[in-house]
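Quick one: the structure is below, questions incoming.
The chains shown are only part of the set, and none of them has been moved.
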Amino acid sequence: MIDTNITRLVLDVLKPRQPGILEFAETIASLLADTSVEVAVLEIDEQTETVAVKVRGNALDYHCLEKGITDMGASVHSIDEVDVCSTSEKD
Amino acid sequence: MIDTNITRLVLDVLKPRQPGILEFAETIASLLADTSVEVAVLEIDEQTETVAVKVRGNALDYHCLEKGITDMGASVHSIDEVDVCSTSEKD
Amino acid sequence: MIDTNITRLVLDVLKPRQPGILEFAETIASLLADTSVEVAVLEIDEQTETVAVKVRGNALDYHCLEKGITDMGASVHSIDEVDVCSTSEKD
Amino acid sequence: MIDTNITRLVLDVLKPRQPGILEFAETIASLLADTSVEVAVLEIDEQTETVAVKVRGNALDYHCLEKGITDMGASVHSIDEVDVCSTSEKD
């Protein structure tokens, strides 16, 4: 059997203006150990902003990430990039 | 005799919107041990999306990859880049 | 529990022409130990200037930074980028 | 006497759609030991495609490469780049 492991995700996220991207990034990072999260604002509208969220780590749990994002009133508009590594074959 | 070994593939793939690129990338990576798979969305249409799939590894088995892609209802539109290494000559 | 740690911030700041960016950068740097601060002027108006402030360090305290900026009569117009790392899970 | 040694070739090749670039690249690589071959599709027409073939190795045998390409029904449209190294002078 071969296991797989998500190592990078680029998400396009639509979020309300609050919480700000600082709290937003910290909340995302707090969900996954040993992970780096970069959040950059792409577009600002009156009530919402579109941000790019890049997450790097080992064995990223997307559903955990997505739940955290949704819990802040934001939504993943699209997953734009995914990197996955596979392990050596095991018995 | 000289053996050859595919080390990189760049595929242009047309896929249905489901499964999403996360599951799509994980499925591809699960087919080949010790491989890295990058999937990036290039274009989104109503029912389908075009994705670039970059696969790096050692001795990549293209037919295995292609079967996995087809099994998800997607099709390899074109193989855009291939890197192949050859081994030293053997008897 | 997982701790998080802000490692980089890019701020868009509107500041009065005085204090100049030299004193402005030194004041910001004096707030946080072992930190590097880069300030670049983006736009100059009659009374104000817009500057990009990039701060790199470990465990950056944003509220301390923001207070220092406000104390100089400037205001953080937006936080444009945030990088956060998470630690290993602890009991 | 000084020997020379082709270390890199960039070829512009017109090939029939079949064999595909995967088999095409593997066949080229199988001709020369310890060589890396990159094939990228530049233009696709109905019956033919134009591909860039980059070959790196040591002491590349161009005539062997060209024969392999011709044997697949393709033709070298032009040699666009050549790198050659010379050895130290020998008696």
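Should a chain be cited, it is by its letter among A, B, C and D, assigned in written order, with residues numbered from 1 in that chain.
Keep this in mind: a contact is a pair of C-beta atoms (placed from the backbone, for glycine too) under 8 Å apart; a residue touches a chain by one contact, two chains touch by 3 or more.
Since we're looking at a predicted model, the values are computed, not measured.
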Original post:
How many subunits, all of the same sequence, make up the entire complex in this structure file, 4 of them being shown?
Top reply: 7
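As a convention for this text, only the chains that are shown with their structure count from here on.
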**OP:** Spell out the chains that contact subunit A while also contacting subunit D.
**Re:** B
**OP:** Could you work out how far subunit A has to rotate to sit on subunit B, using CA atoms and steps of 5 degrees?
**Re:** 50
Original post:
Distance-wise, how many Å sit between the C-alpha centres of subunit C and subunit D, to the nearest whole number?
Top reply: 53
**OP:** Would you mind listing the residues of subunit B that make contact with two or more other chains?
**Re:** none
**OP:** Considering only which chains touch which, label the overall pattern as line, ring, star, complete or other.
**Re:** line
Original post:
Mind giving me all the chain pairs that touch?
Top reply: A-B, A-C, B-D
**OP:** Please name which positions on subunit A make contact with subunit C in the complex.
**Re:** 20-22, 25-26, 28-41, 44
Subject >> Sites on subunit C touched by subunit A in the complex >> reply: 2-4, 6-7, 9, 62, 78-89
